[in-house]
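With one protein chain withheld, the remaining protein chains of the complex are depicted in position.
By written order: A and B. Residues from 1 in each chain.
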Amino acid sequence: MRAALAKFWEGDLAWSWRHTPVAIVATILLAILLIASFGADVLAPHNPFDLATINLIDALKPPVWHADGTQEYLLGTDSQGRDLLSALMYGMRVSLLIGLAAVTGAMFLGIVLGLISGYAGGRIDALIMRIADVQLSFPAILIALLIDGVARVVVPGDMHEVIAFPVLVGAIALAGWPQYARTVRGSTLVEKNREYVQAARVIGISSPVIMFRHVLPNVLGPVLVLATVHLATAIITEATLSFLGVGVPPTSPSLGTLIRVGNDFLFSGEWWITIFPGAALVLLVLSVNLLGDWLRDALNPRLS
Amino acid sequence: MTNTTNNQALSNSTDDATTAVNATDRVATNDPTNVLEVKNLSVEFTTRHGTLKALNEVSFSIAAGEVVGVVGESGAGKSLTGAAIIGLLEPPGRISGGEILLAGRRIDQLPDDQMRKIRGREIGAIFQDPLTSLNPLYTVGHQITETIVTHLPLTWSQGRNRAIELLEATGIPAARERIDHYPHQFSGGMRQRVVIALALAAEPKLIVADEPTTALDVSIQAQIIELLKKLCREHGAAVMLITHDMGVIAETADRVVVMYAGRIAEVGKVRDVIHAPRHPYTVGLMGSIPSIHQHVERLVQIDGTMPRLNAIPQGCAFNPRCVKVMDRCKIERPELQTLGSSQVACWLYPEGENNER
Partner (left out) sequence: MFAFILRRLLQAAGVLLAVALLAFVLFQYVGDPVMIMLGQEGTPAERDQLRKDLGLSDPVIVQFYHFLTNAIQGDFGLSLRQGQKVSTLLRERLPATLELSIAAALIALLVGLPLGVYTALKRHGKLSQALLAFSLLGVSLPTFLIGILLILIFSVSLGWLPSYGRGDTMKLGWWTTGLLTKSGWTHLVLPAVTLSLFQVALVLRLVRSEMLEVLRTDYIKFARARGLTRRAIHFGHALKNTLVPVITIMGLQLGGIIAFAIVTETVFQWPGMGLLFIQAVQFADIPVMAAYLCLISLIFVLINLTVDLLYFAVDPRLRAGLGKHSGGH
């Protein structure tokens, strides 16, 4: 393990990372955000879900640098008196979880279908690609919206909360698999004709093993770049859906929900309720995008 | 753009080769009739692994109208030399030393907009893959005519007529119709003929042809090479024919430059180099050409491979593979020595001596 890590550090990718200031900054930023989100239980100054600790008297307090602000609530409070910083950290966690889960789902589905499509060829390939093409001609957000909306209608009201998360993750994942499938299929087609695959076939190794053990590692590069871009998109999609009111249930708000709630207070001057979650969202997506950009350039086989 | 000093823009006599485009820029050189002189040209690449010297003091010359073949294995630096001459070295490569003289005028340090006027008008280029050399969205006629009117004081329709003539000269049937066809409507050999027409369109005095037949079917390679030679002779253009195919050189070139690991091993008339090669590397190369006339059991193969740019041996770059290696070869790098009408860079022929083999 240590040897593998050492080898990675010496390699081209790590060298590129070390010499690209933007990548380093983005990684640090992302790390901070990740720690703040997943460590929210421990790190957050307050617990916004514990009704006992919420004080209505503290409602609508501005951030600490304002005249009326206090150090207790660094970024201010919302209309219920909940600490915005803590709500933000928990909200980020929700957004991240959904985003990561959706990307994993889409990647899994897309890779499997892409491998099968590329390797099997013929009718199966045509069918899968046809579905992918048709789906790609519709914007992902619409597909996610549709799946979510339909699920909402189909499922009786009391079940909504329970299924909200899986449906949301599933919707975003289903909206995103075609890109992976297309990319993986393309790479598979290329690898299929390489000698090492033909040699494996001759030896008698079964197709699935060839596909996953041999072809897959070679097609992972572009998939990784796609995944980072997709993570950013997934987070935005979830935030949009939550903002529209058809995403996460209000009991576990994501950044999108927080923004929506805060929007009502924009005109009365309590801007922080919407701006800080907004800023967190932007920082999150931005750092992912920056890393994705760097990764794409670093993995690009060009003369450096 | 009008050429006020020469109204006969269409004339292509070799006298033009000695009249520099801008007479005030002429610089005295060794031989004013040489269309191209390369002196101690060095090209470096700066990468994260360090600076690599891809060309190490390369010198040769091309006289007006002659065909000089530049031969060597892949990676020897032949294409780089061509790119440096045209002024299209891709960064991180750059010229780090030496001079390039075109008809006595120094061109290696010209700013890009001046170099642009030279490209096409005085130096033409032909690349390896005719399919990717042509813009698929424009007709063949458009691309030729565009080149002509960029450099010569002709109207579009005059240029177009010339383009048709050029196409006919390159052996494309029904040129008048096919001039309005797109590149993908031509076969590989036809496309390369179009490329040749394009290279000659503005009447350059030198053509740099980088592997012009490598991407073509074997059956048409000979035709295309013949065509190239014939047209260049007719237009009075010299040719720098870059290839790894010694057979092509044997058929077509007047003189040959043998390159190895970014350096020149031997230069000489084709006959001399083929029948009486001096440098051990050239000996090996010649031995590897199959011949109908000789009966050989096996083709000669040179042991080992050409060194990578970051691992070039000290002294003579060929010494690890040389059958006649001496101690001196491993320490000092041999300079090019003149022996009659040839030049060799080998310690078998040390300076000042005129050895018979």
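Throughout what follows, contacts are C-beta pairs under 8 Å (C-beta built on N, C-alpha and C of every residue); 3 or more make two chains touch, one makes a residue touch a chain.
In this text, all values refer to a predicted model and were calculated from it rather than measured experimentally.
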item: Touching partners, among the displayed chains, of the absent chain; value: A, B
item: Of A:74, A:120 or A:141, the one touching the omitted chain in the full complex; value: A:141
item: Residue of B:129, B:168 or B:251 touching the missing chain in the full complex; value: B:129
item: Residue, one of A:124, A:224 or A:266, that touches the chain absent here; value: A:266
item: Residues belonging to chain B that touch the chain removed from view; value: 86, 88, 113, 116-121, 124-125, 127, 129, 132-138, 146-147, 150-151, 173, 178, 181-182, 184-187, 189-190, 195, 198-199, 201-202, 220
item: Hidden partner interface residues of chain A, rising order; value: 134, 137-139, 141-142, 145-146, 148-150, 152-154, 232, 236, 239-240, 243-246, 256, 259, 263, 266-267, 271, 274-275, 278, 281-282, 285-286, 289-290, 293
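In this text, only the chains that are shown with their structure count from here on.
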item: Separation of chain A from chain B, taking each centre as the mean of its C-alpha atoms, in whole Å; value: 54
